[in-house]
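A single protein chain has been removed from this complex, and every other one stays in its place.
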Amino acid sequence: MAEFLFAAAAIVLVLTGLGLARMLWGPSPADRMMAAQLLGTGGGAIAVLVAIAGDMTAVLDIALTLALLAAFAAVALTLGEPGSKRRGGEE
Amino acid sequence: MSLLLDLFTIVAVSGGLFFFLAGTVGLLRFPDTLTRLHALTKADNLGLGLIVLGLLPQCPDIVSALKLVAIWALVQLGGATASQLIAEFARRGGGER
Amino acid sequence: MSLAVDLVMVLLILTAAVWTILARDRRDAVIAFIVLGLLLSLVWMRLLAVDVALTEAAVGGGATGLVLLRACARLLPVEADGALPGLRLQVAVGVLCAVVGACLAAVILSPPEPAPSLAPAVAAHMEDVGLKNPVTVVLLAYRALDTLLEKVVLVLGLIGVWALAPDLFWGGRPASLRAAVPSGTLTFLARVLPPIGVLIGIYLVWNGADHPGGTFQGGTVLAAMWLLVMMADLGDPPETRALRLRRLVAVGPALFIAVGLAGFGMADGFLSYPPGYAKPIIVAVEVALALSIAVILGLMVAGPAAKEPDQ
Amino acid sequence: MMPYATTPGGWMLVLALMLPVVGMLGIFALGLRHAERIAHATLLAGLAVALAIAVEVGRSGQAVTYLIGGWRPPLGIALQADGLSAVLMVMTSVILCSVGVFARGSFSSPPDGAEVRRPFVFWTLLLGLWSALNTVWLAQDLFSLFVALELLTFSAVPLVCLDGSRDTLRAALRYLLFALAGSVFYLMGTGLIYGAYGTMDIASLHQVARADWATSVALGLMIVGLMAKAALFPLHLWLPPAHAGAPAAASAVLSALVVKAPFILILRLWFDVAPQPLPAAAGAMLAGLGAASILFCSIMALRQARLKLMIAYSTVAQVGYLFLVFPLVMGSAAEMPWDSVGWTGGVLQLVSHAFAKAAMFLAAGLIAEALGHDRIADLGGAAKGVPVTVAAFALAGLSLMGLPPAGGFISKLMLLTAAVETANWWIAATILAGGILAATYVFRVVGSALAQPRAGLVMKAVPLNRELAVLTLALIAVALGFLPLQPLDYLGIGRGGMP
Partner (left out) sequence: MTPATLYGLCAAALVAIGLFGLILHPSPLRKVISFNLVGSGTFLFFGVAARRGAVAGFLGDPVPQAMVITGIVVAFAATALAVALLLRMLESGAPTVDGPPEQPDDLSP
């Protein structure tokens, strides 16, 4: 069973890792943030799989922390002055 | 019994993996920000949910099981909020270049 | 098989790292850095350093990302990033960096045999301290001086941030962390999450004595919850002149020093604990430190005073 | 080296570290009304502790040691004051106390007891800086030294931009980036060292260090990082605007003390950690950069229009002298470096420059206060208005030039002797050229200060006690010139073999 769960963790890593392509392509910061979001959830999934498969319950706390702070980056993304439309950096 | 539980775990975790796959494909293939967001959050909450569900029978103790459920609940809450906020952000044009 | 997974991980890390440098927009770079933090947290898990993985998850995914994204939000209207300088310079610097990297890689590829380790020494004296988490024992017993000085670094960092306030605003509130558009969802999250988060933070501190976790991880989680409340506009940052706040900042380091000095009378000297009482003392110090860390981190993110103090 | 054991009086080392921290936290938690009083009490107590430690080192003839928590290195952390550390500690406390007296005028609390920014930040960070410096002088563990370097950075950077103008903020940011880059390189080196030896303790490393690739890379990274922090040419760009932009009291501390900490660490890595003998090329390279610092930045100092910038460039040049030590203490001398003229000359240069430069920056501050500006060309009348201060400036200048009877004379003469003995003629030539350049830029200021004031110049009065604080520092810098021209036994105490 442990092997299966480890393999599942590896697959989650590959799948969410593919999502990083969205981080590269964008086009908008919202899209890029989604890649981070997916990886956060995927990281949680990997951590729970590894914790159970490897019988390391301490690893569950990593998943717990990741889950708790899952929305944090997205909340931080929305900080800023309202209505400033042109947000690109350099032209 | 244990075999049955193991089977359940395998089925549920595989289901979870499928939803992760769906989420990733959606994130990569869907045409615009909002549909991608839709695909992402739906799939990825279900994916993690199924994995957690599948792992429950394998938990060594009750505390770990509770933690698993808590993790899932937190990701539900956080993921839902995050997608709302990202959508809001995208709609305001914050993301356009 | 296992090494193949590690290879995937390394590829993902390098992708995120390169993008952090090459992304044209600074916010894209920050997002890539957040991704990198998440990946590194998994790497620390893979290296079986759970305490570090927790720290990286809390800081890389949470605190640092927030600081940088907030900076982006405030920078945007003011100043654009310059582009990287010309190609010739890029190649020259690239070669220099590659040489540094190659030197480091060569060191990694020729490890000493057998690898040195203090783990046996740590294990040999763990009984004396009475805690089961070796990392906490190192942090609060063997190398307690470093941990104490690091808390002083945090206090000085806070003073450094506060020092940036204009004279007129000294003692006032930092700029609001409010999100741009008030959102019902965010308010909801900021009402529901903090109680749970505080619980998890306390759990991490408490658990740290015997299991992975500890003051910094717990303190960071507490700070994150406070910041969330501030971002949802459910509470403004406090006035920096408030003495109660100041004392919260100072209580952790002060208690640590007091316990350390008490060691002169009650134990073998500075920062040594009386036999048999080490664990309760360390846990008490950790609780105070976590409180101070939470307040310091929150205040550091909030920034210097930006409003005149209330009359 | 002997394995560590806590010696009698070792507890005083803990006091030296913790007193400033307690004072800093006290000011932070109790509010400003008490700031100055707490700071002054801490400064006095700290001076007493430093003197007591120095006396104990001299009395016992061995290093004073303390094992934190009773844990023996490599598991635990040792603090140790040998002759060199004791000298550095006394130097630090005397300079900080003088700065404390000086700063009473410019960083006092307002009479109504309300908290204001500048005094609060200045006094807390001054104490923070002191704990950092004492940690650098005393800690025997490479990682504790990293934390000490960070303490130093975090205390020093905000002092640079205390006045909040855009230029000083820019200078502070640049300083911070250099300092952080330096720290991270240093940390990288310690990581590799731990990977290779499993210890961070300097004495243990001294015994086991191998001359292999990993050690060379680690030490190379650490030294490059520290070079950026010590502002060695060509990594000096951050220093002049940072030190010139800070308030005079802060500039004095930054130039006199803060840049010395990374140098002392390089010295310790070089002589106490690195496997001997070191390649001659490495020493020559450090000395070459030192020589470049001396020549280039002395010329830059000559070209400055403003007094504080001139003094800041002179700091880079004078720090350059310290790096000349490495090739002068090669070969057989490297076994017992403290017994050589070159090593002693380097340490004396460090100490005399610290006193002289503190005096100079404080003098510049007083002159600027009296005249309302610090343009060198318009200093006319300063000698009439603040004669004590200008005299102190000139005395400190003697030390920089290396003219007798100042401390700088004897240190530079020792370096020169060592250079001739080891047939490093280019180093001898650089020392002489640096002296001439320093004389030119110091005389330019003194000459301008002695000139007749412009008509209608109104000068602000400056309290005499602040002038006397400056004069004290300058007189100490001169008094160092009366030391005998030979290796000092005291500096060798606790460094392995006894003299």
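The first chain written gets the first letter, and so on, giving A, B, C and D; residue counts start at 1 in each chain.
The rule we apply is simple: a contact is a pair of C-beta atoms (placed from the backbone, for glycine too) under 8 Å apart; a residue touches a chain by one contact, two chains touch by 3 or more.
Predicted model, so just to flag it, every value in this text is computed and none were measured.
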Neighbours of the unshown chain, displayed set only, are C, D
Full-complex touch with the removed chain, picking from C:G101, C:P195 or C:G235, is C:G101
Which of C:V18, C:L168 or C:A258 touches the missing chain? It is C:V18
In the full complex, chain D touches the hidden chain through residues 75, 143, 146-147, 150, 153-154, 157-158, 161, 164-174, 176-178, 180-181, 183-184, 187-188, 191-192, 194-195, 198, 228, 235, 237, 240-241, 244-245, 306, 309, 373
Note that chain C touches the chain not displayed via residues 2-3, 6-7, 10, 13-14, 17-18, 20-21, 26, 29-30, 33, 36-37, 40, 43-44, 46-49, 51-52, 55-56, 59-60, 63-64, 67-68, 70-72, 74-75, 78-79, 81-85, 89-90, 93-94, 96-98, 100-102, 104-105, 108-109, 111, 115-120, 122-123, 134-135, 137-139, 142-143, 146-147, 150, 153-154, 157, 160-161, 164, 214, 216, 297, 300-301, 303-304
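The rule is short, and it goes like this: only the chains that are shown with their structure count from here on.
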Contact tally winner between A-C and B-C is A-C
Whole-angstrom distance, CA centroid of chain A to CA centroid of chain C, is 19
Taking each chain's mean CA coordinate, chain B and chain C are separated, in whole Å, by 27
For the pair chain C and chain D, the C-alpha centroid-to-centroid distance in angstrom is 31
Residues in chain B with touches to at least two other chains are numbered 70, 74, 77-78, 81, 85, 88, 92, 94, 97
So chain C residues touching two or more other chains come to 25, 179-181, 183, 186, 189, 193, 196
Note: in the complex, chain C contacts chain B through residues 25, 179-181, 183, 185-186, 188-189, 192-193, 196
Chain B contacts chain A in the complex at 6, 9-10, 13-14, 16-17, 20-21, 23-24, 27-28, 33, 36-37, 40-41, 44-45, 47-48, 51-52, 55, 58-61, 63-64, 67-68, 70-72, 74-75, 77-79, 81-83, 85-90, 92-97
Chain C partner, complex, touching residues on chain A are 10, 13-14, 17, 20, 23-24, 26, 29, 32-33, 35-36, 39-40, 43, 46-47, 50, 56, 58-59, 61-62, 64-66, 68-69, 71-73, 75-84, 87-91
